[in-house]
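Take a look at this one; I'll ask things after.
Every protein chain of the complex appears in place save one, which is left out.
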Amino acid sequence: MTHATATANAMRPPFPTERGVEAYNTKLGMWVFLASEVMFFTGLIGSYIVLRFGAPGEWARPGIVLNIPVTAFNTFLLICSSVSMVKAYAAIADGNQKMLKVWFLLTILGGAMFVGVQIYEYLHLVHSGFVPSGVREGSELAERVANGTLPAATMGLYGSTFYTMTGFHGFHVTCGVVSMTYLFFRKVLPGKYTQQDYRGVEVVGLYWHFVDLVWIILFTIVYLI
Amino acid sequence: MSSLAAAPVAHAHHDERPFVRKYIFSTDHKIIGIQFLFLSLFFLFLGGILAMQIRWQQGFPGQPMPGGGILPETMAPGGLLLPEYYIQLVTMHGTFMVFFAIMPLLVGVYANFLIPLKIGAHDMAFPRVNMASFWAAFLAGLVMFASLFVPEGAARAGWTMYAPLSARPDLSGAGLGQQLWCVSIVLLGLSSILGSLNYITTVINNRAPGMTWFRLPLSVWALFVTAILGLLALPVLSGAAIMLLFDQTIGTHFFDAPAGGQVLLWQHLFWFFGHPEVYILILPAMGMVSDLIANGSRKPIFGYHSMVFAIIAIGFLSWLVWGHHMFMSGMNPTLGSLFMVTTLVIAVPSAIKTFNWLGTMWRGDLHFHVPMLNAVAFVAMFVIGGLSGVFMAATPVDMPIHDTYFIVAHIHYVLFGGSLFALFGAITFWFPKMFGRVMSERWGKIHFWPTFVFFNLVFFPMHTLGMGGHMRRIYDPTVYEFLKPYQPMNRFISLAAFALFATQFIFLANFVWSLFRGKKAEQNPWRDNGLEWSLPSPAPHGNWERVPTVYRGPYEFSHPQAVEDCLPQYVKLPGDPEPAGAKGAAG
Partner (left out) sequence: METAHRKHPPYLLIWLYLFLLTAAEIALAFELPFSRNVKLILLLGLAVWKALLVALFFMHLKFERWHLRILAIVPLPLAAIFILAAITENLW
C-alpha cells in the first residue's frame, strides 16, 4: 500500500481483522470480485451451452480439431501452478521465507508456460484453418469439412465460442502472471510478507485458484465433450 | 445546537496534497463522488439535447429544425433530420441517459459520497480502486461521446442493441460507431464492477462501532443492494458486448442466425443484465427518498424493517423477471408465463415501499423544503410508472402496447419522474455537505413546479399515443394514416418537452450560482440524523479524526427525549448502552 491509502489503513486494526464477515478488506474484496467474474464467465459459458444446445446439426466430435495431448499437458501445468500457489501460502503461514520464494516463482513459471502453450496451440489451430469465424477456405480443416469428417453447419459457432472462452481465460491467466510477477519483485523478494501479514499471497492465490477452477470447467466442456 | 455538543471530532489537520492529487487523481471518496456528479450532469444535459431533436422530428416532421444548420450534411442537411440520424438520436439518447447519466448519478455519485459518510468510515475500502472506477467511467464516456463524431455516425440499433441489426455493419450502416458503443460499454462495466466491489466491501467491513445492519440508513441499504446487482449484472453485459464486438470485427457468429447463432441469445443476455439494471436505476432513488421523506415529515420512517426486506426482495426478484421484455420476441411461451408471474410478484415489495412512504408522511409535521417536494413527486410519479409497469407485465396487455409510446411513457415515468426527481431532491439535500453552501430554496421551488407540470404534460399523453399504436422509434408518424389524428398531440408533447428542457436551465443556474455564491451552510442545515451531519460542511478529507459511535437508528425524529426534533445517530443519551468496540460493529 502506498501513502495514498495510508491514512485510511492506519485506522484499521492490523491483520488479521475480524469485522463484518470476519475477513479483511482485500480478501473480502477479492471474493466479491470473483463473484462478478463468475457472472462474466456465466455470460460466455452460458452462451456456449445455449448455442451448442440449439446448434443446427451435430457438433464436431472432441479430439478432431483440437489437440488434446497438448491441452492435457497445459491443464496439468495449471493444476501444478495452483498447488504451488497454495504451497507458497502454506510456507509463509509457517514463516518460511525461502520456500515462499521458491513456490511463488514456480507458480509464475507455471502460469507463464500455460500462456505460452496456449499461444502455441492457437498458432497451430489457425495454421490448420481453425479461426474464430469457423474454418478458413482452402485449409486442411476445410478439406475435412468437405469430406464430411467435420460438420459444416456448426464449425462457425465452434470457432466463435472456442476462441472467445479460452481467449478470455488466457487473458485472465496473463493478468494473474503479470500481477504475481509484480508482487514477486515488490513484496516476495524483499521479504515484505511475514508470518504475521501475508494478505497479498492469500488474495492473489484466491484469484489464481479461481482461474484454475474456470479452466477445469472449460477443459471439460470445450475439449472433452 | 445543544444536542450536537457530543458530536464526534472531524479531521482537523490541513489537507496538503497538491491540486492534481486533491481534485483530479483523487482517492477521496467525496471528490470522486463530485467528479461523477459533474461527469453525469454533462451527459444528462447532452442526453437532453438529443431528446429535444427527437421531439422536434416527432412534433414537426419535414420542417427544418431551428439551429439544425450547425449539424453536418450527413446528419441534417438544411436542418432537416435524416432518418439515419434520427435512429442515432434515439439510440444515443437512451444510452447516455441510462448508462452515463442516471446510473452514475445514482451509484457513482451517491454510493461514493454517502456510503462512507453514512456508515462512519474514513474512506472506501479500496480508495485507489475507487479512483480507477471513476477514470474507467470517464474513458467509457469519452469513447461513447467520440462515437457521435465518427464519419458513419454513432450506433444505430437502439439502446438495447438488438442483434442482428447491431451485429452486422452491412445492416446498420455504422461500423465504427457500433464498435465504439461496445468498447464503451465494456469499459463502463469494468467501472461499475470496480465501484460495486468497493461499496460492498465497505458496507460489510467498515461500519462504525454500533452501526448494526438494522441501524443503516435506508439509502445505504438501497445502495448496498444496488451494488450487489451491479456487481453481478454488469459482467454479463460486458461479456455480451464483447461477443457483439467480436461479431462485428473478427467474424464470430454468436448472434448470426444463418451460421447457427441465435439473435434471441443477445436479448436474453441483454435483459438478464437489463432487468437488474432497471432496479439499479430505481433502488438508490427509493433509498434516498426514504431518507428525504422521513426528514421532511419529521417522523421515523414507517416500517423500517419492511423497507429493508422490500429492498432485498426487489433485489432478488429482479433476477427472475427479465423475460418480460421479450414477450413479443417469439420466445418460449411457457417461459413467458413464468416471467409474467414473477413480474407481477415484484410489484408487491414496490407497493410495500410506497405505502410505507405514505405511512411516514401520514400525520407528520410536513416541511415542504425542496428535497421533500421532489421526494413526494418521486412517490407520485413512481406510482404512475409502476402501475403502467404492471399493465405490461401481463402478456396479453403487453402484446398490443409492446414497442409503442406506452413503453416510452412508462420508462420515463420511472426514470425521469422517479429517479430524476429523487436526484433533484438528493442533489439539493446533500449539496451543503458536498460544497459547503446551500442551494437556493426559492429557485429550487421555481425549478420544481414547472418541471413537475411540464413533465406530466410531456409524458402522460404518451400513454394515449401508445394505446393508439404509435410505434416507438418511427421517424415520421405522419406517413401512417392511423397516426394522423394523433399529430396535434405529438406536437403538444413536443412543445411541452421544449418547455421542460428550458426549465432545467433554472436548475443549472441555481446549481452553478449556489456553488460559488450560495449561502454558507451550517453543519446540519436539514436537522437530519445521519452521521454525515456530524461533520462540518463541506466534509473534510479523511472525514473523522476518530470514527463516531452509533447509538440508534437513523430516523429518530420528534423523539420525546430529544431537545430538538431530531436525535442524530451519534448523540449519546443517558441510558444508551455503549456498543462494543470494532467487534460489536459486526452486527
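Each chain carries a letter (A and B) given by its place in the written order, and its residues are counted from 1.
Convention: a residue touches a chain if its C-beta (ideal position, glycine included) is under 8 Å from a C-beta of that chain, and two chains touch if they have at least 3 such contacts.
No experiment lies behind these values; they were computed from the predicted model shown.
Asker: Which of B:211, B:234, B:264 or B:415 sits in contact with the chain that's absent?
Answerer: Looking across B:211, B:234, B:264 or B:415, the contact with the absent chain belongs to B:264.
Asker: Which subunit A residues touch the hidden chain?
Answerer: Here the touching residues of subunit A are 16, 18, 20-23, 28, 31-32, 34-36, 38-39, 42, 46, 49-50, 53-54, 62-63, 68, 72, 75-76, 79-80, 82-83, 85-87, 90, 93-95, 195, 205-206, 209-210, 212-213, 216-217, 219-221, 224-225.
Asker: Since one chain has been left out of the picture, which residues of subunit B touch it in the full complex?
Answerer: Residues of subunit B in contact with the hidden chain: 228, 232, 236, 262, 264-265, 268, 272, 319-320, 323, 331-335.
FYI, only the chains that are shown with their structure count from here on.
Asker: Between subunit A and subunit B, what distance separates the C-alpha centroids? Give it in angstrom.
Answerer: 35
Asker: Quick one: which bits of subunit A touch subunit B in the complex? Just the residue numbers, please.
Answerer: The contact residues of subunit A facing subunit B are 4-5, 7-8, 11, 13, 17-26, 28-29, 32-33, 35-37, 39-44, 47, 50-51, 54-57, 131-134, 153-154, 156-157, 159-161, 163-164, 168.
Asker: Once bound in the complex, which stretches of subunit B touch subunit A?
Answerer: For this pair, the touching residues of subunit B are 27, 122-123, 125-129, 193, 196-198, 200-201, 204-207, 231-236, 238-240, 242-243, 246, 250-254, 256, 259-262, 265, 268-269, 542, 547, 582-583, 585-586.
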